[in-house]
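== subunit A ==
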Amino acid sequence: MPVLLELDHMTIRFGGLIAVSELNMQVEEGKIGSLIGPNGAGKSTVFNVITGIYTPTRGKVTFKGQNITGLKPYAITSLGIARTFQNIRLFKNLSVLDNVKIGRHCRAGGGIFGALTRHPGIKREEKTIAEKSLSALDLVGLTAKKNEQARNLSYGEQRRLEIARALAAEPVLLLLDEPAAGMNPQEKQTLMQMILNIRQTGVTILLVEHDMKFVMNISDCVDVLDYGCKIASGTPSEVQKDPAVITAYLGKEVG
Partner candidate 1 sequence: AGCGGSKDAPKAAGGDTIKIGFLGGKTGAHAHYGIETLKGMQMAVDDINKAGGVLGKKLEIVEGDHGSNSSEAANVTQKMITQKVVAIVGDPTTGITKTAAQICQPAKVVLLSAGAVGTGVVEIGDYIYRDTLLDAVAAPAVTKYLSEELKWKKVALVTTTGLSYSESLTAIFKPALAKYGVEIVAEQSIMEKDTNFSAQVTSLSQKSFDGVIFTGYYTEGALFMKEMRKQGLNQVMAGGDGLLGQELYQLGEKAVEGSMVYAGFAVDSKNAVGITKEFIDKYQAKNNNSKPDMFAAQGYDAVMMLAEAMKKANSADPTVFKEALAKTKDFKGVTGTITFDANREPIKSPVYLQEVKNSEFVVKTVIPTA
Partner candidate 2 sequence: MLLAVENLHVSYGGIRALKGISFEVEEGKIVALIGANGAGKSTTLRTICGLVRAQSGRIEYKGTVVNKVPPYKIVGMGISMVPEGRRVFTRLTVLENLEMGAYSRGSSQEAKESLANVFKRFPRLQERKSQLAGTLSGGEQQMLAMGRALMSRPQLLLMDEPSMGLAPMLVEEIFSIIREINNSGTTILLVEQNAHMALSVAGSAYVLETGEIALSGPAAEMADNPEVRKCYLGE
C-alpha cells in the first residue's frame, strides 16, 4: 500500500515546551491508523500541524507525495484532508444541515456570480450538495434533527455532527480527534461500524482516541506518543504488549 501521509522529523515547540519532537510517522492509503498516548502527549498538536493550524518548528508533512508544510488550512482541506475537533467547533447558530453543507464547501465551486444567477450548473451543484449532506447526516443518525440549530444538540449528537460535517468533504484522509468521547458503549459500537464503513469507501483514517477497546478493534496500525516523542509503533496487538506503552499509557495490558 502506498503511503498517503508522511511526517518527517516533525517538531513543534511552544515557547520552552516541545510539544512534539522529531516525529516520523506514516499513514498508508486505505488504512485506519491510530495515534494514542497520555494526555498532553501531543496528539492533537499533530492534527493541528497536519491541517495547517500550526506550522511546525521543524520538519515536513507530505500528503500524496506533496509537501504541505506551512500551507493554509483551507488549502490543505481542498487537497483532501478533513478533520473533527476534540473540543467541538460547530457553527452553533446554523442548522444541522447547513453545518454539513458547509463541510462540503471544498467539493463545490459556486461563487457570487453563481449565487446571483443560479444557472443550471449551480442548481445541479446545490442539489448534489444537499443530497450528499443528507446522506452524511443519515450515516451519523441525525437526519431527524437536520433543521435543528447545532447549538441545541446534546454533546454526543454534536460529536456526530462534527463527523458528518467532515465526511461531507469526501476527504481522502479523515482525521478524527477523540470521536468516541462522550458516547456510551452502544453508541461507540455504532460509531466503530460507521468508521469501518467509511474506510470501505476508500477513505484513509487517522484516529486519536483514548478508548483502547475502540482503538484496538479497528486500527490497522497504531503509533504511540509520550511527551511529544514516539515511543512505539505497530499493529494493535504489538503495541498493547509493548512494555513502554504499558508503563507510559495503558497501565495494564488491555484485551
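To be clear about the criterion, a residue touches a chain if its C-beta (ideal position, glycine included) is under 8 Å from a C-beta of that chain, and two chains touch if they have at least 3 such contacts; residues count from 1.
Selection rule, in plain terms: all candidates are chains of the complex that A comes from, given by their letters.
Keep in mind it's a predicted model, so treat the numbers as computed, not measured.
Novice: Number, please: which of 1 or 2 touches subunit A in the complex?
Specialist: 2
Novice: In their shared complex, at which residues does subunit A touch candidate 2?
Specialist: Residues in contact with candidate 2: 14, 37-45, 86-88, 152-157, 160, 178, 181-189, 210, 212, 249-251, 254.
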